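Let me begin by presenting the structure, written as structure tokens, before commenting on it.
Note that one protein chain of the assembly has been removed; the remaining protein chains are unaltered in position.
== chain A ==
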């Protein structure tokens, strides 16, 4: 088990190096640089700034410098946010994105498993049809439309009630988390419920399910002990990519709900060619995803003993 984790982490490091290198050179291949602004600056000022940020050095030296700093865990200073260190930007804003993302993943996971199971139990009857129509709607309508609709509904509700039942946007209270989290997780929830329905249908017709019933197992015990554990693996498999999509894709929802998450900086940095912030956020998200995927891989073994890599209690 340990050697497995070590191997996965090592390959993760290589992945991150690759991501960093590819991003670095792609970024520099884009015409312009962080100092390109509408207002032209004098060549003297420009040369001074370039010297300060190390942009006057050959590209490969810049790359070496960046790698060295990255290994020390330092991503430098932002070009556009005056004197803010990239590390600070990540430290301040990522937790917000993470809370939103975790809430969204949890909602998607629980909702998807529940909806998929209900659909499978009621196969071809109205609850199944209802879930499947909702799934298609949730997958095909883009997040920003749903976000806007959700805000309209909240506003209408608040107006009808004559007081603020739910805040429309902003960040800080619990009631400000779950609406954007639901919006953010809705597409994933729909996707997961489809997978869950298919795999639950398989379990429901499996021999061991009938055999468990023949032992007198029923109700929630049957569901949690025998059906869920067997049916949930394909959903867990999707969890890695799902967490990736939700945490990095939260940008639009963050923007609409005025949530000060990291997504905004990520996108702004690309628009403004803020080299250090681009590199910092990209490498950070890359590392985060590699870690999540390893964790998901380890969790398989907890769910399905056949995937457990070593006997021995890990």
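Simple rule for what comes next: a residue touches a chain if its C-beta (ideal position, glycine included) is under 8 Å from a C-beta of that chain, and two chains touch if they have at least 3 such contacts; residues count from 1.
Please note the rule applied: contacts and distances are computed from a predicted model.
A.B. asks: Tell me the UniProt protein name of the chain this structure doesn't show, selecting from "Na(+)-translocating NADH-quinone reductase subunit C", "M56 family metallopeptidase", "ABC-type dipeptide transporter" or "ABC-2 type transport system ATP-binding protein".
C.D. replies: "ABC-type dipeptide transporter"
A.B. asks: Considering the whole complex, which of A:27, A:49, A:198 or A:212 touches the chain not shown?
C.D. replies: Touching the chain that is not displayed is residue A:212.
A.B. asks: Which residues does chain A use to touch the chain missing from this display?
C.D. replies: 206-208, 210-218, 221, 225-226, 229-230, 303-306
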